[in-house]
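Notes follow the structure.
Partial complex: the chains shown occupy the same locations as in the complete assembly.
Each chain gets a letter, A and B, in the order it is written, and its residues are counted from 1.
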């Protein structure tokens, strides 16, 4: 799926053996989307496309140290709106063994916590994710995507983070303080047999962004199961996700999520992925959000390069 | 300091053999341009440059299917204006044998019709194209470039298209409906011996954009000849183009085009291309448009990479 442009040993005489490289990867997806909104919000129907081109630049220093940066160009369009543009903000890192320090457009501890996103091609249901209602950290009452994450189209939070893994254990601590909002994120995770449990936490200067998150995920026979719960500043949300290989190249994924509180409710999703080989697949899905009374469906091709 | 090395695609073990790749191509051209406008429009004289960097991202799925996307960065400058910027909108495609489906910033059926553009490096006369008056689909009375085409600097039309070829026959159908304008384009083409004939058609929600186009092109001894005619919403225009190899590395191209109607008239162009090897060439040309009373000349280097 990944494309690696193999590097090159640069031969600047005075520099000795240098193992620097620039690699390109990414994906395209194109198809149709239909979002059925309640009156009076207009429905959205039409062509959906996204291109992601990611550039990873690294060099290997002595003693196992690796330094690098990641840039991305991403553009998403529904019926011609939202295309074009340049690069996002870069993430810089220094890595040694299981320890990595990141600076700039950081990944974020909540964003990278196992069990927050589904393990599908879109990281949720369908070709496009269809609203990402399966995430227990997204709530109608406290907000969507209000944690640090690598921004594909913007400059990101310009934070710092430390990631550590040792055998079955891992942890991730992230911090940012830009635009008047200060966030500290943390997750720890542990894997045993076919299961992974993770506990996450975010403290923000915006009280509505405070979070505690718990996830459990693993395999039961041919099925992949996930259970997640988050307290989002007093609003609880849980989600159950499942994925089953129903054939040699076909997989079905589904979720149900439930947000408590006076303005809470349920959301559901059902998706199918059919591999076409070579990193390409047919992806389709349907989601319903009872809280907002929105139904969404999409279908199309995704190819990784 | 520089050394040329080598790129290859690497494989992700779990994905089997993956033939995904990212390739880079494009061209640069730089030189001088002079556009002699009638009073009171100021003349344009000075340095002309253009850079085009094109990124093609593809993967080969099973059963001969290929999926891909094309991005482009292009910037054109005359005396320092018009430089810089990011990427255009992407075109996505799925291809199998002679059939290709495109989505997004589509190529367009009229744009890709044989005989519409000249078969020179600039696709018209000179280093820069010098106004593209040879195109029978460009008219002073009904408009220039009013059909779907892959936009190098913008987001494009976000349309859909189907391209098909089988032996000597080919066809191309494109459709878009953005910005309040709906266009359907179609061309069919047929090759026999050294000749190709093509018939094209565009139906637009803007009546002035309706077109019927007929082209014939082929070789007569050392000369390449083209004859084209278009009805542009009632305005007829024909063009005769010719190109002759006058030496081992030198080619001369010329055209005359004539637009009928009350405000019509003729345009002429004469250009020379001298190959320098390695995809580089010296390109120069002169055009005169009697309708607008504009003379233009340019000269410079083009190199493909």
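Everything below uses one rule, namely that a contact is a pair of C-beta atoms (placed from the backbone, for glycine too) under 8 Å apart; a residue touches a chain by one contact, two chains touch by 3 or more.
These numbers come from a predicted model, not from an experiment.
*Asks:* Since every chain is the same sequence and 2 are placed, give me the total copy number for this complex.
*Replies:* 3
Criterion: only the chains that are shown with their structure count from here on.
*Asks:* Between chain A and chain B, what's the gap in Å when you average each chain's C-alpha atoms?
*Replies:* Here the centre of chain B sits 39 Å away from the centre of chain A.
*Asks:* Can you tell me which positions in chain A touch chain B when the two form their complex?
*Replies:* Residues in contact with chain B: 1-12, 24-26, 28-30, 47, 49, 51, 53, 73, 75, 77, 79-80, 83-87, 276-280, 301, 303-305.
*Asks:* Please name which positions on chain B make contact with chain A in the complex.
*Replies:* By the definition above, chain B touches chain A via 1, 3, 5-10, 12, 15-16, 18-22, 55, 57-63, 65, 67-69, 71, 85-90, 92, 94, 103-105, 154-158, 160, 178-179.
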